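This is the structure I want to talk about, given as structure tokens.
A single protein chain has been omitted; all remaining protein chains appear in their positions.
Up next is chain A:
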Amino acid sequence: MAAATLGLLATIALEIQYKTDTGAIGFETWRPVVYAYVLWGVAIGIGQVLTRGEDGQRALFLLPALLFTIAMVIFPTLFGFYIALTDWNLSSFSGRRFNGLDNFWQMLSDPYYRNALFNMVLYVLAVLVEYVIAFGLALLLNAQIRARKFFRVVFLMPLMLSPVAVSWMVGKSLMEYRFGPAATLARHLGWENPAFFSDPITARISIMVLDAWTFIPFMMIMLLAGLQAMSREILEAARVDGANAWQTFWQVTFPLMLPVSVTAVILRIIFKLKLADIIITVTSGGPGGATDSVSSFIYREYRDRSNVGYGTMLAMAYLVIIIVFVTWLLKFANRFVRNVN
């Protein structure tokens, strides 16, 4: 059986050989390689069970997911690093050419990319405001209220709805300058000229609001679960000791909720770092690239200019920044939680 898997590996190698030599008995597309990979995976599975018995059966639980993820992540990422070093433009006929670090130097002096990165910082900071609102809502839902289930379903709604449909109907219609109800309301409140997306700063805030509307329920639900898991005795004890509601919150509830809060905020930041669809549909980066997130900027770089090589370089740089940032964030959060408790 081990021989069989070895044989399959060899066929893959052979096919790659055919293809890269662009001649001989090659196939039309690379698709046979995909089939070969799947077959190889199956053979490995069978081989494991037959050769290692019980241990093999155990390995079989993990193998599918592992083989799938490796094929779908590791290989494309490595391939991406290669593309990033070429001047590949899908709309030009000259094909790809290796150009070393040119894309990298171009990236360093690209004001739009820097602006997009700066925007990501702002967008991530907005998570803190979202957190405060979500915490407030969770407290409300946790209070002694009637129709709790109704409110919970209603509050959860925004998360379910397609961000694209929502950003069309809210961003482009509800906040439309001439007739949108939000603009009308803003006029009544004394804002002379309620154009939500023409001034860079207002446009950024509008994007943040739209995104917050979608994702606040996510944090709210996690925080609510945390509140409900808290033991009532501690709160009772605080009251018996004569603490008022304000003191109880800051000295009992909030510290106890810290681990859940940190998890919720970190997960939310991770989702925020992927922010793209709302920006693409509502402003497509405008005015003048002011609202661009990194993802939406790269999306347009491809859509408008088919510039695969440069776009990939931007994406790879972003990936490195994200990994460093999230690693730091996790470390910092760990220490933070431990220090407070």
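Please note the rule applied: a contact is a pair of C-beta atoms (placed from the backbone, for glycine too) under 8 Å apart; a residue touches a chain by one contact, two chains touch by 3 or more; residues count from 1.
Operating definition for what follows: contacts and distances are computed from a predicted model.
Per the UniProt record, the absent chain's protein name among "TonB-linked outer membrane protein, SusC/RagA family", "N-methylhydantoinase A", "Glycine--tRNA ligase beta subunit" or "Carbohydrate ABC transporter permease" is "Carbohydrate ABC transporter permease".
Among A:Leu50, A:Leu125, A:Ile201 or A:Ala229, only A:Ala229 touches the chain that is left out of the view.
The chain not shown here is touched by just one of A:Leu128, A:Ala165 or A:Ile201, and that residue is A:Ala165.
Only one of A:Val34, A:Leu101, A:Ala237 or A:Val340 touches the absent chain when the whole complex is considered: A:Val34.
Where chain A meets the chain that is not shown, the touching residues are 28-31, 33-34, 54, 57-62, 64-66, 68-69, 72-73, 76-77, 79-80, 83, 88, 136-137, 140, 143-145, 149, 151-166, 168-170, 172-174, 178-181, 184, 213, 218, 221-222, 225-226, 229, 239, 244-245, 259-260, 263-264, 270, 273-274, 276-277, 280-281, 294-295, 298-299, 302, 308, 311-312, 315-316, 318-319, 322-323, 326.
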